[in-house]
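Note that one protein chain of the assembly has been removed; the remaining protein chains are unaltered in position.
We call the chains A, B, C, D, E, F and G, going by the order they appear; numbering starts again at 1 in every chain.
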């Protein structure tokens, strides 16, 4: 049996999140419930929350952002730094 | 018959779009329906969608932005990079 | 049983480039020589040049940026929008 | 009669305005009705409208911004560049 | 009696605040009522208000931001510069 | 039959310029010497100088930027807002 | 009749400074030596140093910036928030 499988190594990304003012703690709680999120915390600076995520490839990262993170009430903007 | 016609060559521009969170796919679908849009895709980074557009001159680019792209529900901000 | 599974979606990205002032045309010429660059042009706005690139995966995108684009004399800053 | 009057020379400023999407033309029309506004136009780029204003001093510039420009429906953000 | 007490020296921070347009004066008045705020003023530029705050440690700074400043109606965004 | 159709709307643009620190006055003087520059002044804020320029079309605007403004010693970055 | 009218409100401004990496402490020391600087500190965030300055009018603020602060070795960029 010959199995040749080209696959994309895991993708690690840091999602910088702006939250609507006054909803930071709820947004953080919802973010932490997501399996792909390995850690998340509120931060001082231009963004309000940073979340480190682990996904299998860039398409799944897109799904995580569009179907989960950016659907959380209170998330107003996200910027994603894809790690290498 | 003497015809002198000074005209402006085609204008290519890249429109960087921020979408309201949770509405990215609808915004992308509406953007792609516009004739002037040659290609558009969701992106990771500071912006959510990038669209390459082709118009005949700067005035038409303005119309495309004000009367079409920025009227699409879910478009919250645009930045236009006019190509040379 | 022969199982060949290619899991290798192409990655399209738009690289926004800031050039040292006065070196834009040389930077653009060098960018256009790269095979992975499908199109590139000088733009008005926050960035000086935009380049659309096609690579096989995120690692190759990283190589293209670190070993080629960011090694071109006159490139002072890059921001990459990875398309989906 | 001795009149000594120290006064502040005119202040020229450029107000960069972000408009809610779809309301640019109304915002521009309202901006142009203000006496202090010497010229205003829609622009491509990070901002949507630029207005050049002339006021007698920094306090009046503040009034113009807080009591007039930022009260116009559709104005979502302003950045002021005070000229010298 | 032996008392060993490691403690964190006071934290001074400058909070840069974006206000919803038209609500700047109310936001400033509410900000100034907070004990931790030593001074605050409306400013020209990318931000609308700057507030200098004094707190005992980074956790209290976080509480001040999340439970007080960002709960004030009209505050749309904050960026915090922690001083050393 | 003589048909002369000029399709050559003037392009007005505002060029926001960052100057190397300590060279602002020289940069401003050089900017003001350019015919296309209708007015220019030093400003407070994210940028150091703003210049209003008048050119016949987008190609000439590009030439003005690449061959003149960005060749002036001390100009470190430019952002162009094209007016409509 | 003797009319003396002083119209000379003090101008308070916050200068946000980016320092060349590795020169922050020298820049801070030089900034603090200026009479117009009431306080200055190193900060975490987008900028490296914040300085609160007091000057008699906008012209003197400009002199302070161009002739003193931006001439200090190691200062690479400044953004000024003029207070009201």
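We adopt the following convention: contacts are C-beta pairs under 8 Å (C-beta built on N, C-alpha and C of every residue); 3 or more make two chains touch, one makes a residue touch a chain.
From a predicted model like this one, the values you see are computed outputs, not experimental measurements.
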Contact partner of the left-out chain, one of G:42, G:55 or G:75: G:42
Positions on chain A contacted by the hidden chain, ascending: 12-14, 16, 41-47, 50, 79-84
Footprint left on chain C by the chain that the document does not show: 13, 61-62, 65-66, 70-71, 75-80, 82
In chain G, positions touching the absent partner: 18, 21-22, 24-25, 42, 44-46
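The rule we apply is simple: only the chains that are shown with their structure count from here on.
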Chain pair with the higher count of C-beta pairs in contact (E-G, D-E): E-G
Equivalent of A-B within the choices F-G, D-G or E-F, defined by over half of its residue contact pairs recurring: F-G
Rounded Å distance, chain D centre to chain F centre (Cα mean): 21
CA centroid of chain C to CA centroid of chain F, Å: 28
CA centroid of chain A to CA centroid of chain G, Å: 39
In chain D, residues with contacts to at least two other chains: 13, 42, 44-46, 62, 79-80, 82, 84
